[in-house]
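The complex is shown incomplete by one protein chain, all other protein chains being positioned as in the whole.
A, B, C and D are the chain letters, set down in written order, and residue numbers restart from 1 in every chain.
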Amino acid sequence: MNDTMLGRFYRRAAGLGLLGTLGAVYVALIGIVERFEPRNIVTGYLTLGLLTAALVVFVTAYRATEPPHSWGIGPPPRQHVLGAGVLAAVIGAAGVALFLVLNRALPLDAVLVNANDRMSEILGLGLEFPAGALALLGAGLAFGVAAGGLRLLAPRFRGPLIAAVVAVMLVSLMEPFMRVVLLQLGQNAISGFFYQSGGLTVPGAIIVAGAVLAIGLANSLRGEAVRERVAEMPADQRRGIQIALFVVGIVFLLVLPQLIGSFLSEVVGTVGLYILMGLGLNIVVGYAGLLDLGYVAFFAIGAYATAILTSPVSVLGWGLSFWVAIPIVMLIAALSGLIIGAPVLRLRGDYLAIVTLGIGEIVRILLLSDALRPWTGGAQGILQVPPPEFADIDFFQPQNLYYPILAFVVLGAFVAISLANSRVGRAWNAMREDEDVAAATGINITNYKLLAFSLGAVFGCIAGAFLAVKLGSIFPHNLNLLVSITVLSLIILGGMGSIPGVIVGAFVLVGLPELLREFAEYRLLIYGAVLIVMMLWRPEGLIPSAQRKRELREHEDDEDQWAHQTGVPTAMPAVERPGP
Amino acid sequence: MRLRLPERLSFVDLILWGLRVAIVVFVLVGSYATLSQGVLGFDGWRTLLIVGVAQGSIYALIALGYTLVYGVLFMINFAHGEVFMAGVFTAFFAATALADSGILNGNPLFGLAIIFAVSMVTSMVVAVILERVAYRPLRRAPRLVPLITAIGASLFLQYTFRSLYGSGVRSYPTIEILTGTFDIAGVPIQKTQVVVIVSAILLMVGLYFFVQRTRTGRAMRAVSEDKDVAAMMGINVDRVISTTFAIGGLLAGAAGILYVFLFNSVSFSMGFLPGIKAFTAAVLGGIGNIVGAMLGGLFLGVLESIGPFLFLDGLGVPSTNQLRDVVAFTLLVLVLIFRPYGILGRKE
Amino acid sequence: MTATEPRVEQPAAPQGHLLELENVNAYYGNIRALRGVSLYVDKGEVVTLIGSNGAGKSTTLRTISGVLKPRTGQVRLDGLRIDALPAHEIVKLGVAQAPEGRRIFSRMSVYENLLMGAFSRRGEKLDDDIARVFDLFPRLLERRTQQAGTMSGGEQQMLAMGRALMARPSILLLDEPSMGLSPILTEQIFDIITEINGQGTTVLLVEQNALMALNVAHRGYVLQTGKIILTDTAANLAANEQVRQAYLGEI
Amino acid sequence: MQKQLRWTAIFAVMLLALAACTNTGGTSQSASGSAAASTSASADTGDDPEAVCAADEFGCVEVADGDPIVLGTALVITTADADLGQDSQYGAHVAGDLRNEEGGVRGHMIEWDDQDDQCSAEGGTTAARALVADPQIAAVIGTSCSGAGVPAAQITSEAGVTMVSPSNTAPSLTDPATHEPFYARTAHNDKVQGAAMAQFACEELGVTRAATVHDGSPYAEQLQQVFADEFVAQCGGTITGQEAVAPTDTDFRTLLTTIAAGDPELIYYPIFTAGGALMTQQARETAGLEDVELAGADGMQSQTFLTTAGAAGDGVYTSGPDLAFENELYQDVFLPAYYELCGCDATLSVFHAHAFDAANIVLDAIDEVALEGDDGTLYIPRTALRDAVFATSDYEGVTGTLTCDENGDCADPKISVSLIGNGAYERIWPED
Partner (left out) sequence: MPAGLTDGVEQATMTDAAADEVEPTRGAIMVVRSLTKRFGGLVANRNVDFDIPQRSIVSLIGPNGAGKTTFFNQLTGMLQPTEGEIEFNGVSIVGLGPHQIVELGVGRTFQNIRLFSDMTAMANVMVGRHSRMKSQWYEAILHLPRVREEEEATRQRARELLDLVGLARRYEDESAKNLPYGDQRRLEIARALASDPKLLLLDEPTAGMNPGETGRMTEFIGQLRRDLGISILLIEHDMKVVMGVSDRITVLDYGEKIAEGLPEEIRTNPQVIEAYLGKQAHA
């Protein structure tokens, strides 16, 4: 047994405990605890508000039980794993308790708007003051034991257990969505059994957790065998399964709006627009490596161009059909991509970012300005944008508008994939990795950048066109930087250069907040956190493309002194094995 | 045989030349038209100039933070505008408390010193934490990565402070000694404007001497030129980078209070636009260049103040003031396209 | 001491080397730049590393000065392990370097560059050291206030060496001091190296101009693709047929 | 080659699917809600609920015996403008609560489904979609913001859901050319307020030269435009300049200097608290504007404005709907209920009374048109409900005597002008 090592292990646990306190107090002070309180996870037992704070403490405690890199070979002894977890969790909880005392003693709410009694009450587990603070310590102890115990579980049990807990949270959070779907399917009874006042009922939670646990255990115990069997199948049989899955997927996509009703179709439509923009920006950022922060400019140009061309009350008053307007909008898009792109493409990464940001702002201000009011209607926007006409379908209905959006998304994905796997995609890859060498290898950098920019512009403009149609009108106010940031965030969350990534990113960052209204308040905070955390922790995104994964992890072990100057030397001799 | 290929004047060049010509013509014609209409008298233009210089001094102070950080890390600290906001937003509570207890107007110098201290220290702490948490782990990462982190940090800070302090616009208590005007050479100028300009200049000169004359300043310059070699000289590069962020934060905190002298109101989103503008100023003067940042800030302030009216009013454009940011951002775009190393910067 | 790879035969040396590398492996990304490099330098010596471009000479110096961390192996200074220390700590222990390509602070004045060299010696009187440097390099005195970037290559090299000397190093690492210099200047520089060594400074010299290097050095190591393939006294190396063929331009 | 085939397959299937929708979607959703056509539908069906519902273009809301009547709200309840929507939401809920205390409407309790219009077109769309997706929603109180109101009115009107807004003031919403048939409002039309200020300026203040400033919000832009038009048309005044700022602006000195060059006698800047206060202060400091009258609108009527503007605020005229509701119902019944509901001791914003009236008008209309089936089910024919709301006339609400016109304007617009003096608003016009 190495005492200094053990000391370090516990010091680290204590530090993580403090971090847990800071995190929990932060979550409370920014109001999440109180704001999320009304939403139940397990109705009557656990609310989302308390869960967020508790989760912070639990996660840090769990981290504390992880043996540090310097530990060497073999896991630390059991009692110390438990000990570290308990230490971290108790410190975390004690810190929160201390904060409660402070909040009682000082008029914190004069400065911090959320430091009110309600928050204290929730953090204090709903108990009166001294009792709540004391109960916190007990809860900390329990958390510590739980964290340590979880760590000590064999991975094949740990995984399913975590999955079950996460599933309960997710299924509960999806309540608004699930309720509508069940309603649509006429399954009110099921809905009533599982859900009650916005959260899972206790039997519901048990069933969900049990089901996931069972599946997870089956998978971790038997999954390998099943996978092997699939792998051993003859090629044509495997292909058959693939085709079957594919067909099921298509059918699912086609019947989706009928399944989920008009409101969720509306949400899915919005997500679709962001997927379309994500695909476009993905070409610019993910493939060509140009950080464009003014992507909203194209969204806005598309929306306004469509509105001006199709609305009978616009300055032109042409009232063109959407289908006639769309090719014109695409042309305008490509041109605007060229015109905006041409001057800025000689700029380096960060300068490009800030200039495009500036251009996005310029476009927004111009659309709003009195100077262009005769064309854009100023703040009053352009009204009466008609939906597309096709047979007798009313495309103002989100369940119907879903199809053209889906068609364009599929088309967009198709274009993006085709290009990525062609000479063009290779040229973009090369250009992103090393512009000079790419030029010296025969790639016309300017043209390829412009191509990326213009294609991105076309995607953005089509999304804008659908926005105008979806709203039936267009106003300048929401065509701001935050659209660009949203699109950027979803690409980064999903994984730059990855098309499945874009889709997942859009559902998580655009779809979820539409359903979980409590999150609306924290949407941008969360986007910011997503950008930071992803860059620090997983720069290649959740569903990375193979290429980017290689790239963004590139410099990891290329240690340079000024990147690792602080702290004690981490290279410990790896010969000591902590004995029992 | 000498054969020049026709591709030499590319499409891009054409657009760039078109842009240059268009802007020059626009500015000249617009200015001529405005001046010939003579709507604004000499006093009017002078007022605009003073307003511009005061606003510009604040841009300049914030710009120094961008320039310092760019100097050592070669990255744009996108979140610097939020560092500025954090300090002055926090100091609001100190100022209100001081005003309520009567200290602010009873003993104004003491009160102001506390307000400045709170603001500067808060900004400094935020800047240092920002560097430690969000940038330091990414120093070896590809360029795009810390840039995206910086954008994330900007959003995160903005909305953290919104959630902590509330989303409303708060107004600082009145500081009586700063109300009224000074007569300078027969011209009445707002006291606040004078104080802002003078303090900004003092701070900038102070920074200049700090960087040029002190040991830490030299270390910063060394790190800026060559990190590896600086480390070989025995400089703790990490500490110097932290110091640089700290100084940038201190200046931003001070700029925040000066901003309040002029505009009296704070909110969570107040840092974003001044931040971008200050970045523009830094680029304008040649990023990484301290004197450049000062001049760039002043120039941008004056241009923003005078430009929209001067260039546009004569052309019959309505609501020229609304297009102020358009003028500022257009300047940013133009500078970066045609002279990316800035007006005082050197070509790398 | 456990050497895992067969070591090249080394001349006998007294116990307790000033600087010692033992079985050092270093990487750039996934490229292994040093393969089990072991070498030592004794107090008062001039030792040279020779080898072709990319053989790992500069990498060895970067590893010693802490700019690059070895993945395995040890670097010891006076018996103290320094391979895990940050670069600025290593300087304080007395390892100064004049890096390849000079890398002076070109936007600072000559005088400021010299001050930077003594950065690790906080609060000490520097006048004597500056006088010593100006004594060694009179040209620098003439250009005391000039911006360093505007000087000629030879002057910059002098400045780089002067700057390194300002740290009062117990060992001076010189990386390609003759690079880009005219023959006359090269000779001057090598004369100065001898002089510096005469004043008691230990020197580890990396040089492409192997012949000149072996002329001033006591001992030498030959590096090839990250490995030490040969070591001997300078005179022996200069006489070695293989070395003459490969590195002295003799065909 | 495989991939290519696969993609071709997708397209084929998608095209087929699109074609399929043509048939199914076409019949069910050919809504083009012409109010005129539908009004007549419920004419002679008598009291048989099934016949009435079948005749109603949009059918009926069916509330089973014992079930509550559900109303929707689509108000801004998050983000920076949350106070505005929250205030209206309490106002509407109070109306429901008061009914419930009396036993509900036709024996059914009132319940609410509260959605967020986010004060944006996107938010309005989502909120309206969420509400119309639920067949139980009888009517909607909303939206808070006009920008959200435009698409929301279209969506609710297509679905035949009556929507009454407590706070939309944009003229376009009730302009005959753009009015959606199921949309009405209890808030005043900006045209009224802008015109009132113009009238006050020339008749009371006697100014002939005025400049205007807006902040790019639809509200301010509209108000100043109406003011400018009326100022020229009715008083023969001169507009020396129409300027604009951004809501986040803090530096108005440049703007004011250029305005001063036009030598106006009055500056009308119907913007919001933060910008308004700063502009007021800076106007007082600007050379050439020493004697100019300053005037704003209800965006500048708040305690925050008074404290922020400080001494500079004295002498500023602000127009706004007359909110000094001196009736018993408001003071003795509404306000206590409001305070209890929100747990506060002051109202959050200004449109709660309009929301209260809006909800009451809707509830009265439901009471009027609803039919009871044999099994106790309540049938609320949608078009009839709309018609009943639009037929409201001389309704004594807390905001005045309300009468709806055919375009949905129901407000009894009492616009008054206050003068700020000694840090308080004093109502000075019109004299009662």
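Before moving on, here are some points about what is shown:
FYI, contacts are C-beta pairs under 8 Å (C-beta built on N, C-alpha and C of every residue); 3 or more make two chains touch, one makes a residue touch a chain.
All of these numbers come straight from a predicted model, not from anything done at the bench.
Listed residues A:Val415, A:Leu482 or A:Leu536: the one in touch with the omitted chain is A:Val415. Taking the complete complex into account, A:Ile443 is the one of A:Val86, A:Ala305, A:Ile443 or A:Ala529 that touches the chain left out. Think of the hidden chain as still there; on chain C it touches residues 29-31, 52-55, 101, 150, 153, 176, 179-183, 208-209, 211-212, 215, 224-225, 245-246, 248-251. Interface residues of chain A with the unshown chain, by the touch rule above, are 414-415, 418-419, 422-424, 426-427, 429-430, 433-434, 436-446, 451, 547, 550-551, 554.
What we mean here is this: only the chains that are shown with their structure count from here on.
Taking B-C and A-B together, the chain pair joined by more C-beta contacts is A-B. Separating the centre of chain B from that of chain C, both taken as means of CA atoms, is a distance of 44 Å. Measuring from the averaged C-alpha position of chain B to that of chain D gives a distance of 40 Å. Listed for chain D are residues 79, 216, 242, 244, 246, each touching two or more other chains. In chain B, 228, 231, 236-237, 318-319, 322, 325 are the positions where the chain touches two or more neighbouring chains simultaneously.
Within the complex formed with chain D, the residues of chain A that make contact are 180, 246, 250, 254, 261-264, 266-267, 270, 313, 365, 368-370, 378-381, 383-384, 390-394, 396-400, 403, 406-407, 410, 414, 467, 470-478, 514, 517, 520-521. Partner chain B is touched in their complex by these residues of chain D: 79-80, 216, 242-246, 248, 250-251, 253-255, 257-258, 260-262, 273-274, 277-278, 281, 285-288, 304, 307-308, 310.
Across the complex, chain A meets chain B through its residues 26, 29-32, 110-114, 285, 289, 291, 293, 338-339, 342-351, 353-355, 357-359, 361-362, 365-366, 368-371, 373, 446, 450, 485, 488, 492, 521-522, 524-525, 527-532, 535-536, 539, 551-552, 554-555, 558, 560-563, 565-566.
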